[in-house]
Each structure stands twice: as C-alpha cells, then as structure tokens.
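So that we are looking at the same thing, I have put the structure below in structure tokens.
All protein chains but one are shown in place.
Then we have chain A:
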C-alpha cells in the first residue's frame, strides 16, 4: 500500500473529504446511518477545521524547537545544556525591562520543556503524543494540573494500541498452529507432536 505509507496526513485528509462525500451519497437514510452521515458531514467540515488547526499546530513550536535541539538523538546532556543556554537568555532577572514580560513567558515555557524532556518517561509519552499530532506545546501552565490525567489517558491509549496489535498476533498464531504440524514440517517438535497425535 505505497500511498498509505507516504505522507499519511495529506492522504487521509483527502480520503476524509472523498469518503465523506461518497458516503453521503451512498448511505441509505436509516436512523443509525443518519447519525453516521451527520458525523461524516461534520467530519468534512470538522476535517477542514482540523486541518486548519493542524496547520496552526504545525506553526506552534514543539518543546524541541523551544530548546533548539533535534527530536531524535538528543541526549539528556544536550537537553540540559540547551536548557541552561535558554534559561540564561530568558531569565527575568537578566532580561531588559521592556522585554521582561515576554521573556518571563518564554522562560516558563522553556522550563516546562526541560521538565518534560529531561524525564525519560515523560519524554517518551511526549514523543508519542507528538507522533499522534495531538499536541505540540503540550502543557501550558494553566493546564499543568491536568498533567497527571493527561499522561494517564495517553498511556491508556497507547496500551489499547498494544491490545489491538497482540490480538492480531494471537489470531495469526492460531491460524499458523492449525497448519503447523502438516507433513511438510520436518522440525523435531512437529515430528514428536505428530507421533503423539497418532498414538492417542
């Protein structure tokens, strides 16, 4: 599925619009479908709005941008060095009086970035959230109290992602195990299992 692999965001934005339009024409007007239709139509509208916010979010810097380091490959030392650089630059005590307010805001953001990126588990969760495109500047100071539940929900989502994947693996294993002991399989274990099956 090459077109799926390439630029997922663009492809799916297009697919949303196309699917929504096609779906609306194709659905028969039954009550459950109506709600789906409503969802689909609002999805297109919402999709447009969402792409707008996505663009907006594209413009918003990530924690990595704030600190001026790369997302992959930057170690704890890089994070700390970058934080120190930024902190020295934006600390309210050393900033000129007219830029104090802006610098203070920046400083708080940089501090937040450092706190998230320096803790390995928080950093991993943040990376995953980034991957989902859910949030860029994830935690504004006002939302700090929601941190715990936000992390919790992100972790839950990730875990449910795991569940889907291992459920698939189990069904695959089930399929494989029905044909595993066919005559062609010459492994020692298969031979022993066949022999035991014949004897019982």
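As a working rule, a contact is a pair of C-beta atoms (placed from the backbone, for glycine too) under 8 Å apart; a residue touches a chain by one contact, two chains touch by 3 or more; residues count from 1.
The definition used in the following text is that contacts and distances are computed from a predicted model.
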| item | value |
| --- | --- |
| Per UniProt, the name of the complex member that is left out, chosen from "Cell cycle control protein", "Guanine nucleotide-binding protein subunit gamma", "Nuclear pore complex protein NUP43" or "1-deoxy-D-xylulose-5-phosphate synthase" | "1-deoxy-D-xylulose-5-phosphate synthase" |
| Residues of chain A (touch criterion as defined above) contacting the omitted chain | 1, 4-5, 8-9, 12, 15-16, 19-20, 23, 27, 33, 36, 39-40, 43, 47, 124, 127-128, 131-133, 152, 158-159, 161-166, 168-170, 172-174, 176-178, 180-181, 185, 187-190, 192-193, 196, 199 |
